[in-house]
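Omission of a single protein chain aside, the complex is shown with its protein chains in their original locations.
Entry: subunit A
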Amino acid sequence: MERNVFETATLTDSQPETNENFEQLILKADDLASDGDLGSAYLVYLRASKHKEFKPSNLSKLIDCLVENLKMAQQISNDLFSTLTCEICYGLLIDPVTVDCGHTFCNSCLSGIVNCNICQNVVTPDFNRNLNVLLNKLIRGWIPEYKDILDRRKRVEALLVNKMYNECLEIIEESLKLGLEKHIYLSMRSRLHMENGRGDSALKDAERVINLKPNWIKAHYHLGEILIQLGYTEEAIRSYMTGLSLNPDNPDLRETISQRMFQFIKTSTPEEALRANVAKSSMIRQRTHIHDPEDSIDNIKRKLDDAQLPMEEINCSLCWRMLFEPSTTVCGHTFCKECLKRSLDHSPNCPLCKSSLVQMLKHRLFSTDKIFELIVKHFYPQQYSEHYSELLTESLCVSGISDREMKVPIFVCVVTFPGVRCPLHIFEPRYRLMVRRCIENGSRTFGMVRPMSDNSYANIGTLMYIEDVTYLPDGRSLIITQGSKRFTVLDRSYVDGYNVANVRILEDEPIPEAERQDTMNLHDQVLEQSREWLATLSESRRSKISQQNGDIPSPGLTEDEIKEKDGPIWLWWLISSLPLEEQYKINLLEKNNLTQRLRFIQSVLKYLSEMQQQR
């Protein structure tokens, strides 16, 4: 109550209150708007508008709150016809083009589009996009009227460009009689009326468009433009707002609304504002619903209900199975996302037309083609979900067999150790695939073993955890891994070109209580000796070691660590850093007894120190 009295008091004073802090005003207005008191909020914005600092962007909170109030339950229909609708023109997808984010629009609708109309993701401008080949073929097959629709649109566009309005009107009237994409032609006619100064007719057509396509943002925007020109600013803003409420993230519409509201607020007096009631939430205009049948479209819809799609038509040309998570390239070819990625591991070109896909690879743009996914699910819902569960088992990475046995992918490269870091450059196609799978299925783990001379690999290795991945533009990657458990290979096989193995975890035998003190003493001696050895190394050698293995992990051995299954980590770090033959390192990895490892290293350090003294 008190607030209302206060507002009424200020209403009589139309002078800007110079002593009032501008930012505080905006904050207050924003707060009022957030509380839902849009009427009061509006009046405070109005006061703020008398300040020099006032900018359109100051209204963003108000716009948010208005949009929130307006959000209508949008009808989401899942029939095939709605799937094949372009979100920009709300007509049938004509010459469909799929963009970076996987959404598809008419080719002609895309010109000048910077952000996707649906998800606002950037549409990379320098891609030379082709029509979505398969989708185009399917739509043409399903809709016999396709060519007629396409021709009409092209003819009208050409006539509009050449300003041949009379000829244009002829096609428009003809299409309206046919009931083919009425909203598009009414919208055009509305524009033509406007250009010829027939505001009332323009307005009538624009409203019919909204009746036909209440969710079409462009229709609300267009109505707003007409209302502005006819001087109905408040109503125009309402119309923009309704449009914005359909997609609150649309930056262009937001910008337009900010500008218009800014102008409106700046030039209006409080009395006008109250009368206009712009900020009230009951802003949606009550329109009478004109029945505007679209005969031909209804026919098309009915025909689409019986549309067929043989599975061969939507087979991926790489795996020869039904498309799964379809992904469409810039050249317009559709593959399973995983198949496409695997093909790009080998060659950066489209498997079908050989166009370069380097840009796609560089930006790692592998979005699911949303329409295709809907189409495949529409016709083969059961098969799609079965395919999904099959793929999960096929792309196997780490899978447990028992607590101590598991199946892991194998990377044949060098000897690595528990707790020790190992950076890797992944370039071979088969390992690109392996690493991708490790990351995608969440395990981030593979087994690392050293190659043996007979084209095979060592029996002992270390599980590696992928801590970080950096992709290079051509699809190679740099990964940082860290060793965890050691393992013994039990059984070897292949998957898609790389090795997999059943492995058993290898752990140290527990040290008997009676020997623990001796082991602790031995450990302390070895630690001291290794510090001495490290001190003899040159600066460059030391930095090379820390580049490869990271810094030495906190050296020492506590009562707890002696019971650890891999012993102290710093010892593995030392083994990794010592100038030892790889075979010796494997032997050390295999030793499941901390005391033995310490003894061996002690002898190595002793030898190194003697060598040092001889020099």
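Keep this in mind: a contact is a pair of C-beta atoms (placed from the backbone, for glycine too) under 8 Å apart; a residue touches a chain by one contact, two chains touch by 3 or more; residues count from 1.
Assume contacts and distances are computed from a predicted model.
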Choose one: "RING-type E3 ubiquitin transferase", "BCL2 like 10", "DgyrCDS13208" or "Ribosomal RNA-processing protein 40". The correct choice is the protein name in UniProt for the chain not shown. "DgyrCDS13208"
Residue among A:326, A:351 or A:447 touching the omitted chain: A:351
Just to verify: which one of A:321, A:504 or A:599 makes contact with the chain not shown? A:321
Among A:162, A:493, A:583 or A:609, residue touching the chain not depicted: A:493
I need the residue numbers on subunit A that touch the omitted chain, in ascending order. 317-321, 339, 342-343, 345-347, 349, 351-352, 354, 429-430, 492-497, 500
